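One chain of protein is taken out of this complex; the other chains stay put.
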Amino acid sequence: MEINALFILWIISGLFIVFESRLYRIIIYFGIFSLISSVVYLFLGAPDVAMAEAGISAFTTVFFIIFVGKYYGNQTNITREKIEINQFFRKLKGITLPFVFCAGLFALYIYTMPDTAASTYLKEWYLSNFISDVGGKNAVTAILLAYRVYDTLFEALILVVSVVAVVHMSHFSDSSVSDGHHSEIENSGMAVFTLRIICPIIVLFGGYLVVNGHISAGGGFQGGLAVATFFICRYMVYNIYDISVKRVMQLEELIFLSIILLSIIAVFLGAAALLPTAYLPMFQRAYLILMNVFIGLKVACGFFILFYRYIAFERR
Amino acid sequence: MIILWIMFVMLALYLIRVLKGPTIWDRLLGMNLISTKIIVVIIVFASLYETTFLLDFAIVYALMGFVSTIFIALFLSERKLGRKRGKK
Amino acid sequence: MDIQSIQYLIGNIVISIGIAFMVFGVFGIFLLKDFYPRILVASKIDTVGMFTLIMGFVIRHGISFFSGKLMLIIIIMLILNPLVAHIMARSAYLSGYEVAETEIDDGERETTLKEN
Amino acid sequence: MLTFFVIVPVLIAVLLYMLSTHKVAKFIAVFFQSALAVFAFFLVLSIHSEELTIFVGTYDDVMGIILYADALAAAFVLLTTFIFLLVSIYTLNQKESRTFWFLLFLLEAALIGLFFTRDLFNVFVLAEVSTVVIAVLLMYDRGKRSMFFGMVFLMLSVIAMQFYLLGLGYVYMMTGAMDMAYVAERITNMTRSELALPYALIMTTIGFKCALVPFFSWTPKVRVYPQAPTAVMAILSGLQIKSAIYLLLRFQGIFGVGASSELFLIIGIAAGLFGAFMAICQTDIRMILAYHTISQVGLIIIGINSGSYYSYIGGMYHIVSHAMFKTTLFLSAGIIVHSYGTGDAYKIRGVLKRMPLVAIGSIAAVLGITGAPLFIGSISKYFIAYDVPPLLNAATIIISLGTIISFIKYSYIFFGDSDLVGDIPVAERSRTIPTLILGVICLIGGVFGIWFIEFLFHTKVSISLIGYIQKSLIFAASVLAGLFIYKRFVKGNAFLVRFGAINFGFKAVCFSMSAFFAVILITVAFL
Partner (left out) sequence: MIFRYLEVFSIIMFFICIFGLITCNNIVKSIIFALMMQTAVIMFWLTIGRGSIPPIIDNTALLDNTSYIADPLPQALMLTAIIIGISVTAVIITMLNTLFRKHLMTDWKAMEKAEDEAFKESLYGDHLKD
């Protein structure tokens, strides 16, 4: 029953975005939308996805606010705010046709929805076998890191590609990647003081998520996001842009290489089959933790580079 | 259980505040309040089902919501400052 | 009456106090007309309400791993929530949103200071 | 073994990016490309004896990811590696940095992975990788780029992929697994109305990736985006669209929804006619080629949906031949545009005199694409129209006529004289040789077409001499008709040029995407 209420809140917060045209508000509404959707994920029994969505929502908000804050900051057209309801109806007039179209699509969709019972063939199999096959307690981590590690490799790869693309496509030359000067804008002293306390907590917590990924909710990706948040805090504390992106990129690629090699050795070639059975649980645990740590580091590096690149946009 | 429903009503009220709020900071405030209410929801949920790892989520939400809120607030003040400087 | 039910009773009472704080906060958010009073109220909800509510849960659960994590959340909230309120107020103030002298409706200011 | 076919290019890409400077990088790259091509050749040979099924990791059955190579996949992989090899030889003398090679290898890995995989979700992942890599490669040139078309391409792909993911959700809900063979097995018990929704959702994405009718306008624009590197254009037109057609084949095999093949026939005819007509309207040589991709895709879809076995083989062989001559044409067009400084088909003259080798390769490809006897296109077009109903036969002839008219316009660039001078007056050898090789293959693939088909697809087909001569006569007649129409109507017609410049915006494409979805859904569920 609670889940219905949450779903309705979710849809309402989505509708906010449709009928809004000012970018700052859209970003805030989007933040709320992501928050609510991540809670719904949690209620549906998907803690890992919920945690990832929470981290992602923070990062998307930051990315968008950097972009919008840079370019709409100096706009001077401050207009008087209209009453929301009137605006809504005026908009509704012009968009009747698409609305009817989408409503028709929706009706068609519901009408043709298949009414078979959900099949649970793989679910049963995974749940009963993953502890002996892969080890650990978290079935999601087991699937990500062992059964479908081939997918995970490409998922890690796409992050590498996106980092390379962002670095390649940004306008400035590589020499000005980090300037090492303080920004003009300063945070308040109280904020800086508190952030300094919070920063180590964030890193510790990220590390905890990474290392405990195989026995509890969390994992490499979520922990990596938390660690990457540390860099945002660091930027806010020191207001300085000084870490060399090039080095971090090299580090990221090195980690990516080791992820590939590790998965080749452990999964593709089936090294576990060669071991005596007494050592098998230890090997499995070592593999899961090592893989989680690598993925966490890689994600942290990747998001750090993305954040710095956007900040560099902002600082110019 | 009742707490959960009270929280949902509060969430809806805050959403109205966010929609109505005359300035951008009101909306930001609403966002922050919503994130804290969600933390309460998670804690209640964890307490009902006696699952400890859900509390990790409360911490993650607190940290992430905090970081994004502070970042938005920083950039909001920054843009107005920039405009003032430009005028001078 | 065993110790468990006393624990639950006290816990529920403390939780209700926290909820009461929060409900007052919601009223405040809607009744007050200016941003600065609102943020004052909101920081109260966040800190005092959350603190009381989570303390209620701690009392309900006694000494366990669960309440340890709850204490961690309390510490984080105590550090963060006033800070968030402070930073939002600072951001509003720096952007030129002036503190209202009185709490009457001031339409004039709303016309001059809006987001884009 | 198949796993390493995909993983090794990724490893090479990352190592190249990390270790080397660009001077060394290109030689290492070409070396590994040729090694991959050789391995692909041996793969095709080994497929003759038995089909390969590889479980990734040590988990058998459908729990893990299964890679699978049959004759079709092996043929596609051979094609991919071969074209990548030639394209990397083509870019050897250009000052491309290691980022270029990094992305090129990743694209190759993603395409090979797409051809091998039997897992439905893996298709999603690999398609996204290839989309992002292509978008970045299009915007590769730092100096003079404008990001707009790349951004639109990327956003539309992301939106289209959401349709796919939703359809996949339904498939998973109904069957409980992600493996293609297992899903196909389970799906045979289901009724058509149950399958309509996932089928329509998935086909929307595939139709978008194949550049079928409703989405026509962005495809040529992205493909011929003027600042994009020529090699990327060639790969996009020659290979990337083939991966989408391959997916279309696979999904039609899984769902087996027979009714939609009529719909796809109509869509194919419409795409063919439309692409040919738009190609007639264009003035830029690369734009002509890009619109031709659409019309040839229409032909391929007619071939694989018409129901007869010979047409199917013809469609398959047309994929190979289209990859050959379209790559040749794009590569030579790249050289020509560099040499003349413009891409205007009415201004460029005298290619034959200035660059004879490039011109020879290009002419062979033009003869191939128009379906001239003895060239590669004639075989595939012969098989497509082998035993189809007369209406379809007429449609294919009209599409060929449109192709011929626009290529009459195109082939004027070989003759005459001109003094336009662009970046490079004379083509370098590393760029000429791949073009020439591909041109020669266009001829060989025509003369020994039946052996090629036997080698690639393991089926014996035969060509009746009378039918072939009949086709050749039709070709000659349509060349004459084309010449007449070109002189009479097309040349210097300002209306056509203005019509050719029409395009759709982002929102219109989103609208047509959902409309396409609705049409497929209605057709499959109710008709």
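The letters A, B, C and D name the chains in turn, as written, and every chain counts its residues from 1.
Here, contacts are C-beta pairs under 8 Å (C-beta built on N, C-alpha and C of every residue); 3 or more make two chains touch, one makes a residue touch a chain.
Small disclaimer: the values here were computed from a predicted structure and weren't measured.
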Identified contact with the non-displayed chain, of A:60, A:188, A:239 or A:258: A:60
Contact partner of the left-out chain, one of D:83, D:135 or D:438: D:135
Option touching the unshown chain, where D:44, D:137, D:154 or D:456 are the choices: D:154
Residue, one of A:18, A:204, A:265 or A:282, that touches the chain absent here: A:18
Footprint left on chain D by the chain that the document does not show: 121, 124-125, 128, 131-132, 135-136, 139, 146-151, 154-155, 158-159, 162, 165-166, 169, 172-173, 178, 221, 224, 226, 283-284, 287, 342-344, 346, 494, 497-498, 500-501, 503, 505-507, 510-511, 514
Contacts of chain A with the absent chain, listed as residue ranges: 3, 7-8, 10-11, 14-15, 17-18, 21, 23, 26-27, 30, 33-34, 37, 40-41, 44-49, 52-53, 56, 59-60, 63-64, 67-68, 71, 95, 98-99, 101-103, 105-106, 109-110, 113, 115-118, 120, 122-124, 126-128, 130-131, 137-140, 142-144, 148, 151-152, 155, 158-159, 161-162, 165-166, 169-171, 215-217, 221, 299, 306, 309-310, 313
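Here is the rule we go by: only the chains that are shown with their structure count from here on.
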Those chains which touch chain C and also touch chain A: B
Whole-Å separation of chain centres (CA-atom averages), chain A against chain D: 34
Inter-centroid spacing, chain C versus chain B (mean Cα positions, whole Å): 11
Separation of mean Cα positions, chain D and chain C [Å, integer]: 60
Multi-partner residues of chain D (each touching 2 or more other chains): none
Contacts with 2+ other chains: residues of chain C: 76, 80, 83, 87, 90, 110, 113-115
Pairwise chain contacts under the document criterion: A-B, A-C, A-D, B-C
Residue numbers on chain C that touch chain A, as the complex places them: 76, 79-80, 83, 86-87, 90, 110-116
Touching residues on chain B, where the partner in the complex is chain A: 4-5, 8, 11-12, 15, 18-20, 22, 24, 27-28, 30-31, 34-35, 38, 41-42, 45, 53-54, 56-57, 59-61, 63-68, 70-72, 74-83, 86
Chain A residues touching chain C - in the complex, by the definition given at the top: 22-25, 72, 75, 77-81, 187-188, 190-191, 194, 197-198, 201
